[in-house]
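Incomplete set of chains, arranged as in the complex.
Chain nomenclature is as follows: A and B, assigned in order of appearance, with residue numbering initiated at 1 for each chain independently.
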Amino acid sequence: MNSFGERYRLTSFGESHGPAMGGVIDGMPAGLKVDLDLVQEMLDRRRPGQSPTTTQRREEDKVEILSGIMDGVTLGTPIGFIIRNTDHRSADYGEMSHLYRPNHGDYTWQTKYGVRDYRGGGRASARETVSRVVAGALAMQALRTYDIEIEAKVTRIGTVEVNYLETLEEGRREILRAKSEHDSLGGIVSCRISGVPVGLGDPVFGKLQARLAQAMMTIPAAKGFEYGLGFEGSKCRGSEVVDEFIADIHGGVHTLTNYSGGIQGGISNGKDILLRVAFKPVATLSRELRTVNDQGENISFVAKGRHDPCVVERAVPIVEAMAAIVVFDCLLTDRLSKM
Amino acid sequence: MNSFGERYRLTSFGESHGPAMGGVIDGMPAGLKVDLDLVQEMLDRRRPGQSPTTTQRREEDKVEILSGIMDGVTLGTPIGFIIRNTDHRSADYGEMSHLYRPNHGDYTWQTKYGVRDYRGGGRASARETVSRVVAGALAMQALRTYDIEIEAKVTRIGTVEVNYLETLEEGRREILRAKSEHDSLGGIVSCRISGVPVGLGDPVFGKLQARLAQAMMTIPAAKGFEYGLGFEGSKCRGSEVVDEFIADIHGGVHTLTNYSGGIQGGISNGKDILLRVAFKPVATLSRELRTVNDQGENISFVAKGRHDPCVVERAVPIVEAMAAIVVFDCLLTDRLSKM
C-alpha cells in the first residue's frame, strides 16, 4: 500500500509525469507551529537540476498545503498537499513505452498490474520521494521541539570513502568521471539521530531498528541497511563490543560506549542512533543495453531522458525524512506505554 | 505492537518465564492441508539444548494448536496456538532483577514501561521467536503448494566464512573456543527464496525488500540486512551490475544475471531472492561486567543462567520463518492487484 507510519502516517500518491505528486499526513498533533520555508528548503535539497552531478530535470517542487494548517499552526486534522509536475518532457519516454528498461520496475510492474504509466517510470520513479520529504520536514520540526535532531550525509561514493569536504569533492569527481564514461555509481548515506530520549520503539515486531530498516529500504535504489556496528560488528567478539552501563552523579544511567548504535532490545537507550544505507549504482545508463520489448522480442536500446549518474547526494534529505517519520511516530506511540 | 504481516498476520505473546508463549495467525486461507509434524520439526531446529554450541536450556517446545485447523485442514479462521514454558529455573535470574544487563533490553524496557519481567529477559528474550517459527512453518507449507521454497544457512561465524560443511565445523570450533574464553560470536545468515513468481511486493512503502528488511531486523541480535549485492554492490559501477533482459522461445522474459537479488522496483522478478542478515555477538557473557543496579549504584556482576555463545545457527529457522511470512503475505495481497 501507499501509506507509511502507524500514528504519524503519510499516504502518498502521484506518477512522475502525471499532473501532480502529493500526499496526506495523518496523525500530526494539533498545536505545532510550522515553518513552511523549512519544508521548501528540504525539498530544494532533494531537487534535481542543481549541480553537474545530478539530473538536469528542473522542477520547481513547490509544495502547496491544502489542509491541516491554519495561520501556521497544525489543526490536528490531516495535512493534504500537492507538488505539481511542471517539467514533463514525456516525449522523451515515448519509445520506452514498449520496452522494459533493465534494473527498473518496468517489467515487474507491467506483469503485476497488466498496465503501467511508462512515462519516466510512473509511480516507480524516485520522484515519489518528494512526498516523503514534505512529511519528513514537518516531522523534523515537531522533533525539534523535543530537541531531537537528525542529520544524514554521504559517507561513500563508489569506492571513495567520504569523511571530509575534500573527499566529498573527490567523490564528486568520481561521479563526473563515471558520467563521462556513460556509467553510474552507488554509495552510502549515514545518518545520526541525536537527542533521542530513552524508550522509543516497540518490542518484538515494532523494534526501532526494524522500523528504520523498513523505512530506509523503501527508498528507491537502497540495497542494504545496518545500524550500530552492523555487518562489520558481526565479526567481533562479544567482549569487544559490550556497552557497559555507568551511573552519573545525577542518577542518570548511560552506556560508556555506543557499539549498540543507540538501540537495545528494540528500544532507544538515549545514545545517538547511527545507521547506514547502501545505494546501488543508478540503473539508467546512457549506453547500449539488451532488453525485451512488449512483443517479446530481444532488442537493444540506449536510454534517453535525464538521469543522475549517482543518487546518493540527493538521497540524503530522503534518508533524513524517513528517519524523522519513524522517530516522530515512535515518540507519539510511546505516550501509550504507561497507564 | 505485537503483530506482523498485513493479510497473513501473526500476533504473538509470551514472556520467557511465564506460563506459555503463543500466538494467533490470522489470514490463513481455508483449505490448506497442514502437516503439524513439519511445524514441530522446524521448532526443533530452533530449540536450544541440542549441541554443545547452544544453550543447555531444555524446552520441549511442543506446540498445541487450539483453533483454526480441523482434521488437518485450515478453516480460514484464526489459528491460536501455545507452547508451554516448562524449564524455568527462574531462581537463576533472581539476583538480576535489580540490575541492568549490558547490551540487553533491561534498562530500556524498565524505563519505557516502569516495570518489567526480569526473569530471563521476559518478553525481550529470544524465546519469543518460537511463535514466529510456528507461523513461518505454516506459511512455508502454503508456499510449497505454489512451488516456492525458502532455505537459509549460516554463511559466516565470527570471521570464518562458511560455505562448505568443513568450514561449518571450523566455525563451530570457533564458537567453542569463544565459549571457553567466556566470550561470544556473531555471524551472518543468508537466505534464498526460490520459485517466486513475478509480481510479489507492493510499490513505494510495501516494497518486497522493505518488508523483508523489517522482518529480519525484528529478529533479536540482527544488526544489518542486505539483498542482492548489498553493501558490496554499492561499490560497483552501474555497467558492472546491470541485469539485462532476454526473451526465451516460449515468450518468457528473464534477466541474464541476478545482481538485483530477485527484486526490481520493489517487486519480485522471478529470479531467486537472495538476502543476508548480520547478527551481533551474543550479549550475555560469563565474565565480570560493569553495570548499574536499580538503586542507581555502579556495580560489577557475572551473568548466570544459560546462554548461547553464538546464535546464528539457531537463527536459521527464524530467518526462514520470517521470510515465509513475508512472501506468503505478498502472495495473498497480489491477488488484489488486478480487477
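The rule we apply is simple: contacts are C-beta pairs under 8 Å (C-beta built on N, C-alpha and C of every residue); 3 or more make two chains touch, one makes a residue touch a chain.
Just so it is clear, the model here is predicted, and its values are computed rather than measured.
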- Item | Copy number across the full structure, from 2 displayed chains | 4
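Note that in this section only the chains that are shown with their structure count from here on.
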- Query: Cα centroid separation between subunit A and subunit B, in whole Å?
  - Reply: 25
- Task: Spell out the part of subunit A that touches subunit B in their complex, as residue ranges.
- Result: 1-4, 6, 12, 100, 102-109, 111-114, 123-124, 128, 156, 158-159, 178, 182-188, 198-199, 202-207, 209-218, 222-231, 233-247, 251, 253, 255-256, 260-261, 264-269, 278-283, 285, 287, 289-292, 296-298, 334, 337-338
